[in-house]
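What you see is the complex with one protein chain gone and the rest in place.
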Amino acid sequence: MTTIAFIGLGIMGEPMAGHLIDGGHDLIAVNRSQGAVERLVDRGARAGHVAAAVAEAEVVITMLPDSPDVEAVAVGGDGIYANAKPGTLHIDCSSIRPDVSRRLAEDGAQRELRVIDAPVSGGQAGAVEATLSIMVGGADADVEEARPLLEAMGSTVVHVGPAGAGQTVKAANQLIVAGHLELLAEAIVFLEAHGVDLEAAVKVLGGGLAGSAVLDRKAAGMLTRTFDPGFRIDLHHKDLGIVTSAARDAGVAIPLGAHVAQLVGALRAQGHGGLDHSALLLLVEHLSTPPKDA
Amino acid sequence: MTTIAFIGLGIMGEPMAGHLIDGGHDLIAVNRSQGAVERLVDRGARAGHVAAAVAEAEVVITMLPDSPDVEAVAVGGDGIYANAKPGTLHIDCSSIRPDVSRRLAEDGAQRELRVIDAPVSGGQAGAVEATLSIMVGGADADVEEARPLLEAMGSTVVHVGPAGAGQTVKAANQLIVAGHLELLAEAIVFLEAHGVDLEAAVKVLGGGLAGSAVLDRKAAGMLTRTFDPGFRIDLHHKDLGIVTSAARDAGVAIPLGAHVAQLVGALRAQGHGGLDHSALLLLVEHLSTPPKDA
Amino acid sequence: MTTIAFIGLGIMGEPMAGHLIDGGHDLIAVNRSQGAVERLVDRGARAGHVAAAVAEAEVVITMLPDSPDVEAVAVGGDGIYANAKPGTLHIDCSSIRPDVSRRLAEDGAQRELRVIDAPVSGGQAGAVEATLSIMVGGADADVEEARPLLEAMGSTVVHVGPAGAGQTVKAANQLIVAGHLELLAEAIVFLEAHGVDLEAAVKVLGGGLAGSAVLDRKAAGMLTRTFDPGFRIDLHHKDLGIVTSAARDAGVAIPLGAHVAQLVGALRAQGHGGLDHSALLLLVEHLSTPPKDA
Partner (left out) sequence: MTTIAFIGLGIMGEPMAGHLIDGGHDLIAVNRSQGAVERLVDRGARAGHVAAAVAEAEVVITMLPDSPDVEAVAVGGDGIYANAKPGTLHIDCSSIRPDVSRRLAEDGAQRELRVIDAPVSGGQAGAVEATLSIMVGGADADVEEARPLLEAMGSTVVHVGPAGAGQTVKAANQLIVAGHLELLAEAIVFLEAHGVDLEAAVKVLGGGLAGSAVLDRKAAGMLTRTFDPGFRIDLHHKDLGIVTSAARDAGVAIPLGAHVAQLVGALRAQGHGGLDHSALLLLVEHLSTPPKDA
């Protein structure tokens, strides 16, 4: 049993924390709004606030929206690094900029804390079902110590390199996923315009080299124009900002990645930031001539 | 047992014809170069030439490189439609322009022939292992009659609509596959530039929403820069010409599709037309700064 | 004085023909709808029909919308090449596919006709003011013979190569113009979003390396959202189809050209095909977040 301060209990964080409670851990739930905290307390957690919770914890887990949120709670005056005991392990499951993760690892080390980045992929469903893919950056020993906790929340936990490497892989993940969604959207609008049997087409596309997790999980929603998140365009837009910036810094050409980042930005600009990222279909439709018999 | 004239015995056609022989059919092998014909004769086929073979056949199967090749053998003076008996079923497994497939179906109908388009996906490996995905366009009765033969060559046989619909779905397939390859290439170069453990990264990417058949089958070759075809850039370039033209005619926006078509064209222009399409990695590398320690 | 059959009297062709009448030539006006014919007759032209007009003419000028239109009137049964006298000079001022122009030159030569391609740039205003740029492909002697007539219609007449070369240069022109319009649109929306003084900004942009004819002639209309053609999106879309196809055939990478072709296609798909091509601004706006105070 580990005493864990879990900070950030949104639609992902809450079920992730729940799995740790189910795993028998002593979990202190920290969140701005208290609904999620109360639900977790009903399942056996304790409620807490940042400074006191991290002072008591062996492990601190953060699951927050963006780089500034993590920075504020980590290095801010009342934050994690000012209050945690030496030796505490900080597992940041947020998806943030790789350079920020590297800096946090350095800042933590100066205070004798150990910091690893462990962003997740798989969406709300993956969080609920504990089937997240988790890409972990940090020192070997720290990652191994964190592994049982991560495996309580995800089905694929892979150590991909030093501090920041988890975020880099997450960034690559988001590049690929955005591209796959856009390509599927283009293919569907193309097929519709030609009067093809769409369900049959999706079936056969899924059986060959065009097959993908995006097609398996998102094609049905696209065909019925059901875009409840899932993973919101707003968040994917944020992530693609991370990718394009990191690629630029590294001198890496990402022609399709930069292009799809523009398209996601355009969809958001049209007011669709709250829809699931599969709503890229709406943008493709919008840029295409309606089929004659529509 | 059906008497089948099989025209076009390249690296795909030869193993496809072999499965039909193994299935007990009376196969007449027709090909310009005779090596493949002789190997199939050794397995039980008869050798033949177009006019005589199709005159005798109940089913004619074509597996040729491009639209003009199929048009020449179908409607040319010594070709299929001038020589086949009324009622003969022509199954065109080539990947060609949807409008050409529709026209062939009309031309065949005028001569009381039945024509369906049944392009395949899965590459040489799929042809050898009889695990092709086959997308079929044509009349219901004709497709059902063809189904046992198609199922001898592929594991996924789906009727997707009227004449030409098979080609349209194949075009969409090639759009998606080219995009997936390029995105994976961009992700790999991005990860390499950041010093990430690539094998671990590929593993975790494959376990989440970024997972795809392209990642499963092509990432290993990309990591080792092994680009033996497989499916050649030259052919994928041809296919993307079909997609972009058909999308333009239908007024469908394919921003990523048009973009990746340019990239495939550029790779070909650099003299890499004979490599596997996963060689898009070379183009991305070429456009990127080498990592500092490389 | 030259006897000229002028075929195609649209918003460009009518004023072009008018300049030839003003130059003292014997002009036979040929057009489907008769309004333009009657107006030119009032200025001194004769009215005519294709077969009879070309039989009498020393020079035939065509100014038609698209490749099939020119092919029909040139090689059709009642067309130019079936009825013109040997030695007649056919000047095609239409903007069509370079390969069609080359073919027409060959077809004409077989009938002892001389054919040159002389597409124009400058829009309706250039046609009215006789300030068109005319890019001419064909044999030296034929181009020199045509020059006085072309100089009556345009202020820049340049011989750019053999048959088809005029069309190739026109295609390049349309690639550049579409790109310049889109870039200006992006810049204007970008500046508006930042609250810059737009008239001042356009002035200073026009004074430096960003200066262009597009900025001089189209920025004012963009700022006031005035998109009366001018040159219609529908026609520019057609021209970009010519460019992308010719670039593909030649193995030339046109990454920005292919991209802007998609954007023009998208604008047309949204129902704006009848607006001036500067309406690309609408698409950029549509893909962007409105400024906060808008």
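Every chain is named by a letter (A, B and C) in the order it is written, and numbering of its residues begins at 1.
The rule is simple: a contact is a pair of C-beta atoms (placed from the backbone, for glycine too) under 8 Å apart; a residue touches a chain by one contact, two chains touch by 3 or more.
All figures in this text were calculated on a predicted structure; none of them were measured in a lab.
Across C:Leu175, C:Ile233 or C:Leu275, the residue that sits in touch with the chain not pictured is C:Leu175.
Only one of C:Ser67, C:Ser212 or C:Gln270 touches the absent chain when the whole complex is considered: C:Ser212. Taking the complete complex into account, residues 241, 244-245, 248, 251-255, 258-259, 261-262, 265-266, 268-269 of subunit A touch the chain not shown.
Those residues of subunit C that touch the chain absent from the view are 98, 121-123, 126, 132-135, 155-156, 158-162, 164-165, 168-169, 171-173, 175-177, 179-180, 182-184, 186-187, 189-191, 193-197, 200-201, 203-205, 207-214, 217, 243, 246-247, 250-257, 259-260, 263, 284, 287-289, 291.
Listed by residue number, the positions of subunit B touching the unshown chain are 255, 265-266, 268-270, 286-289.
Rule of thumb we're sticking to: only the chains that are shown with their structure count from here on.
Chain centres computed from CA atoms place C at the largest separation from subunit B. Mean C-alpha positions place subunit A and subunit C at a centre distance of 51 Å.
Averaging Cα coordinates per chain places subunit B and subunit C 40 Å apart. Separating the CA-averaged centres of subunit A and subunit B is a span of 36 Å.
Within subunit B, residues 251-255, 259 each touch two or more of the remaining chains.
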